[in-house]
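Note that one protein chain of the assembly has been removed; the remaining protein chains are unaltered in position.
The first chain written gets the first letter, and so on, giving A, B and C; residue counts start at 1 in each chain.
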């Protein structure tokens, strides 16, 4: 169980969202309300676009609530697009290479959820990664493998379709191994301009995921709230759980849905339908052969 | 808010108490029930007597629940007397020198609670430390200062009286600075043979503290419990909160009480009555003069 | 033994100086040439001015050469004024609160060298800190104490004079305790606009310190060097040891000297003459009385 958030909008000091909201992601590292576990203290990560080339990463094994460096960076770095993740490890070691977001070139990726029986499936999933990318897997999480599968399947050309194929492939691989309920996932992906988010579960309710509502509506509903009045129509947030219980500010993203956030605050929904890619078939044959 | 435990009895693998009890101290690092906060994830410490000279310390800034080294040590080190502490930092940095237990020669010391307005009192309290010990204070917690005050006031000759004087001195110093409710404390102290524990608050209810009941009684009450049947009459535990909700196993130590545990499982109670030591008067005069 | 550097000039990506120079400060963490020890692997710190309010700090106990986060920050943060320090601990613990630079408001401070017999002098030095600042000392280095002494003595109004008084006070305190050769120091100080640096030793040769030469001269001397051609007349570097052995690029700062670097690349030298402040006398009397 983890929690994550992504911001796309006007450039803001990162602390505005990490530390200055009442129930922001750092507070969620200690007191998550909607997850299986309240504590997400097994490391964290922050990825942002700003100075320099491509996205920057700051990842640490410390709990987010107690890391003075995170507080420093958040108070001094401004960004129009960033993602943060607080981790609750389920089995894999607490190490920076297991912290989200993961990066490839201009792309960032993060995940809340799991691949069921990952130890059993890990080899088959890793074999399906483009061999040229195999050595880029430095950690031991399911997420890093999913990311490299997505890159293999075209994440950078057609992000939602590639993730549908990743999930389809994992489900098919799981089925061959007799594993059910293969995937629990909310994903966040960005190339530095557009933001995609997915909410999906093979079976049963998926992990929670919310988008901020249209800024006009938010401001009309809460005219007395100074923070909310500072929002511009360009701003959009995607979060594992709402930062506060203000009515009308958050809309739940429905299960089995992918959303696309484009500059200007445009939010587009589409169904998320896993399908097995060609590679799954090939690999399955090799494995069965 | 922190949680601690101390064991004096037959030599046991440390994991028996840290990891194999249902609601042991490591579980309490994630899910404390009786404290102000459920999470004690800002580092931990383990002090034990066994091989080598004097007590050994293992302290880390990682949360206890996720540190693989703690699990290793607990599974491979046997000890007749050890103490463990999981920390919830309140203001001071997460660093090993702020982790309990603290050590001087053969002595170990740990603490749950706080000195109110410690930043305001810190200088006066540190001035009262024996100048020869001043440079031994490496961290920034109230606990480390209390420990060095106790050493200054004779902890190694008359532990309970020295702690009564420490608390009396802090209360008097607080009063001079206009600080009320100065001390919230459970203390654990040992010289490697005897174990002392204190429960005290200047005002209101003190932090919780429990001793394990007589082993004969425990075994009679729970004849079906294999773990409890392995206890010997020599064994005694002091804990911030019970490891499990078994009736008759734990007795609350009353507020304003010091207990002494001697080899053989002997448990002695006495009132804990803070009194200002001579040094407090001298320092107060200097400060007022 | 430590190494440090400071940049004041045109805004640059920090990595240009930390990682892209041949023998920059990160290389010096592994292979210092002019220090007592080649290895400065006991933590590091980076302080910079840029976004947000006041200077930002990133400090870590990891060796600078191996920390992926430092590499990330350096590649994505641009600053017109920053300082970096790599630490070789001499006795005090490896913890973030012992890493330089230290900060107060808009001020940053760092140091290479030591106070002789610091454990013996620590109490007297800490007593001379403004009591309102006493609780701000979180670590256990001599440097942090020197910084708070300097703040007490007016660093923010007259930086060089305050440091002269700090050193004078330490030397006087050392003398009273029978300690000779009290201070070995290069200091770096900034308020975000001006940069001061000091090179001094009570006895014998002081730690090395260099300033970059005038940019016009540098460019004329090395017309073929692209990196050096990118320097502007506003740029000035202060370093513990030169980044490369190019003739004419570095000028040694003489022992017993303070330099002031102002925007525009102006470099001013003045003698650095320790003198005991009034407070030293008062404290000495109290101690003797």
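Here, a contact is a pair of C-beta atoms (placed from the backbone, for glycine too) under 8 Å apart; a residue touches a chain by one contact, two chains touch by 3 or more.
Just so we're clear, the structure is a prediction, and the values are computed from it rather than from any experiment.
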Legend entry - Residue of A:33, A:138, A:220 or A:275 touching the missing chain in the full complex: A:138
Inset, instruction - Sort through B:34, B:73, B:213 or B:244 and give me the one touching the missing partner chain. - result: B:73
Legend entry - Listed residues C:17, C:56, C:89 or C:167, member touching the removed chain: C:89
Legend entry - chain B residues touching the omitted chain (full complex): 13, 15, 48, 50-53, 56-60, 68-69, 72-73, 75-78, 96
Legend entry - Touching residues (missing chain, whole complex) on chain C: 30, 38-39, 41-42, 61-63, 65-66, 68, 89, 93-94
Legend entry - Hidden partner interface residues of chain A, rising order: 92-93, 95-97, 118-120, 122-123, 126-127, 131, 134-135, 137-140
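As a working rule, only the chains that are shown with their structure count from here on.
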Inset, instruction - Considering only C-beta pairs in contact, identify the chain pair with the most of them. - result: A-C
Legend entry - Copies chain C and chain A - interface residue numbers shared by over half, same or different: same
Legend entry - Distance from the mean Cα position of chain C to that of chain A, given in whole angstrom: 41
Legend entry - chain B: positions in contact with at least two other chains: 93
